[in-house]
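As you look at this complex, bear in mind that one protein chain is not there, while each of the others sits in place.
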Amino acid sequence: MVIVFQSKPSILANAVVAGPLEKKSVFYSYFDSVVEDERWNQKTNEQGHSKMIIEACEIITKKANINNLDVDYFLSGDLVNQMTPSNFAARELAISFIGLFSACATSVSSVIISSLLTELGASQYAIAGAASQHNAIERQFRYPIEYGGKKPATAQWTATAAGYVLVGKHNPEYPSVVAATVGKVVDYGDTNPFHMGGAMAPAAFDTIKAHLKKRNQKFQDYDLIMTGDLGKVGLKILQTMFAQSGIKPEELQLLRDAGAEFYGEDEAFLAGASGAGCSAAVYFSYIIQQLKTGRFKRVLLCATGALLSPLSFQQGESIPCTAHAIELTME
Amino acid sequence: MQQEQYKNLEQQVTPPTPYLKNALKAFFVGGIICTIGHAITYFYIIFFDFTENTVGNPTVSTMIFLSMLLTGFGLYTKLGQFAGAGSAVPVTGFGNAVISAAIEHRTEGIVLGVGGNIFKLAGSVILFGVASAFFISLIKLILVTIGVVQW
Amino acid sequence: MIFIDFLLAFVIGGIICLIGQLIMDYGKLTPGHTLSILVVAGAVLSGLGLYQPLIDLAGGGATIPITSFGHSLTQGAFAEAEKHGWVGVLTGMFEVTSSGISAAIVFGFIAAFIFKPKGKPN
């Protein structure tokens, strides 16, 4: 489903907070703040997760020179049970809150909803974004942190990061959301939780294709098409899918993936980064900055999410995936 | 695109599992861990009053103690990533499964967290160990009773 | 002689781990599944009277892999069943213990107080 925003809501401020390991990220210099303790000096990983979200929102209000009372909506999501880190952050922030779950695609789905609220006139300022904390998410979906299981080369490393933006009325000095596509849920029967890229690539393919078709655009109309956290292997699969559907190699150069690039070529991270915070951290720091400086004029951000739970995996269900896309422009 | 078509494409692009490399790594690391265990049996036999029959317990406990140190200092994950089954199959891997779960769930308290989750991963090993011991001894008892075999 | 003794421990232990890796890779199984299979295999070998000779041959090479866990439980159950017959099969379940489980519980409990999960990549 493609939405075209007539009022072109703008992204007025952005903030990314990340954990200590994210110093190794190639996007490190774009982050607003990096903490030394991945628990943010809290007692549990989940509390640290929550604190990270609050910090990102505080940076946003500071940057926009507003306070929490001026913000109408807070849209956030993460991957922990019932999204408690977001819920608890919302409790501290005291802003009207909508919790969203699109797995790792929440970074984009939250921006879509807040843009809709802005377009409706229901919202002056809305904070949207997503976060993930490595230790809290790994234990949720896979094994205990210190468990010595071998991960295959397709496995990805959940990034510790929170990326948030302030969405408000159109302002030509800031990047604007002109269109969005809410993705379908695609499932090609993949069951391997250590190969998320392979499960999610078809969803990204589906959403990007739908967006381009409906908007009557081609790859070359964009400076960049960036997927969320397909990882190195998933990106290759997606490129192959597009190549088979007739996209030329030079056009495929425009297709990049935040997760695949996040930790550079460091092999310790296997196929790259993943998690809701991965796409949020790259989109809401590097991409926004590049748009603001005018290096990019038009980008398509397509975040993918694997909609599984540990329970569904153990019951032998395959992994349904989704992908949401937003089209950002800079005048 | 059909599901099967996609499966093909995915398989072509995904790097294949390095079966031989994995097997060799598992062999060498597993062999080394067992050799260390073997050395510990000699240690207990020579310096303490243990025979080959009774030395199993102290050896296994010592190996699990070493596993606790490696797990706690975050080294067992590195070993596991390199060795695969080579570090999972020895009893140190069982120790790692129990200890990592215990460390992980400390934040949920000692009773509900550590107590409730300590066998989250290793529980299946205990289940299958005890259940198979039960059924095998049952089978053997039946065979002994009908006079096919002797104890 | 002592060298050959250690070599046997290395080779036999290594082969058991290698079998585990093959089960994991070719069967596309999780470590939990693989270890469960190996424990059952150890119990079956023990029931057939083949595991004790393997321990005699390889020492640590056969006692350190998780297969020995199935062996010691089975031998414990056998001993009880031999002594007490039918009742023994049931009571054997309460008698058999494994130092592996006890040690893992104790050290796991201690570790829970000392260590925190770190979450560093390799």
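Here the chain labels run A, B and C in written order, and each chain numbers its own residues starting at 1.
In the analysis below, a residue touches a chain if its C-beta (ideal position, glycine included) is under 8 Å from a C-beta of that chain, and two chains touch if they have at least 3 such contacts.
We take it that contacts and distances are computed from a predicted model.
With the options "Sporulation lipoprotein YhcN/YlaJ", "phosphoenolpyruvate--glycerone phosphotransferase", "Sarcosine oxidase subunit gamma" or "Sugar ABC transporter ATP-binding protein" in hand, the undepicted chain maps to the protein name "Sporulation lipoprotein YhcN/YlaJ" (source: UniProt). In the full assembly, the chain not pictured is in contact with B, C, by the touch criterion defined above. Of the options C:17, C:35 or C:54, the residue whose C-beta touches the omitted chain is C:54. Although one chain is not drawn, its touching partners on chain C can still be listed: residues 1, 4-5, 7-8, 11, 18, 52-54, 56-59, 72, 79.
Counting over the whole complex, chain B has residues 20, 23-24, 27, 42, 45-46, 49-57 touching the chain that is not drawn.
Here, only the chains that are shown with their structure count from here on.
Judged by the touch criterion defined above, the protein chains are all mutually in contact, each touching every other.
Note on interfaces A-B and B-C: more C-beta pairs are in contact across B-C. In terms of their C-alpha centroids, the spacing between chain A and chain C amounts to 44 Å.
If you average the Cα atoms of chain A and of chain B, the two centres end up 37 Å apart.
Counting only residues that touch two or more partner chains, chain B has 17, 22, 71-72, 74, 77-78, 81-85, 88, 93, 97, 99-101, 103-105, 121. Counting only residues that touch two or more partner chains, chain C has 31, 115, 117-118, 120, 122.
The residues of chain C lying in touch with chain A in their complex are 28, 30-31, 115, 117-122. Of all the residues in chain B, the ones that touch chain A in their complex are 1, 3, 6-7, 9-10, 12-15, 17, 22, 71-72, 74, 76-85, 87-88, 93, 96-97, 99-101, 103-105, 107, 120-121.
Of all the residues in chain A, the ones that touch chain B in their complex are 43-46, 139, 143-154, 188-190, 195, 198, 201-202, 233, 236-237, 240-241, 244.
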